[in-house]
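Missing here: one protein chain of the complex. Every other protein chain is in place.
After this line comes chain A, so read on.
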Amino acid sequence: MVLLGGPTGISLVSQVKAFGLYNFLKPVANAYARAAGYRKVGLKYDDLLVEERDDVAKAISRLSAQESYDRVYRFRVAFQQDLMRRPLPKEQWVKAEDDVRYLTPLVEGVSKEIQERDSWDTVEVERKAI
């Protein structure tokens, strides 16, 4: 799957913030996240990032041991619930405040590194005036 706008997809969050629409759209975003259903099987939003990409794979390798373990555990739970065709009991759903972007900063760091390498690979050097 090819995603436009990098590993995390297209984001309009900076424009939304610039136009002062953040507080207006936040309830809509919350409702969307609830409706998407991933929290009902114990997943966080960053678990859904497409991991068959070099930059995301690299970012996953940079997770701490604990985060990495928790991520795999969430997947096991989600697969099990999917197999049984039922969501988790409601008290075990991932709460909105726990649904943090634990992977996105790392993915952004990796893509920044890739961009930097690309820019150095195509740099044009000007001779200093002596």
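Throughout what follows, contacts are C-beta pairs under 8 Å (C-beta built on N, C-alpha and C of every residue); 3 or more make two chains touch, one makes a residue touch a chain; residues count from 1.
Note that contacts and distances are computed from a predicted model.
Hidden from the displayed complex is a chain whose UniProt protein name, among "Ribonuclease P/MRP subunit p14", "GTP-binding protein Di-Ras2", "Trafficking protein particle complex subunit 9" or "Cytochrome b-c1 complex subunit 2, mitochondrial", is "Cytochrome b-c1 complex subunit 2, mitochondrial".
Checked against the full complex, the candidates A:L4, A:A35, A:M84 or A:V125 give a single residue touching the omitted chain, namely A:V125. Touch with the chain omitted from the figure is made, among A:K17, A:R34, A:R62 or A:R86, by A:R62. Mapped onto chain A, the footprint of the missing chain covers residues 62, 64, 113, 116-117, 120, 123, 125.
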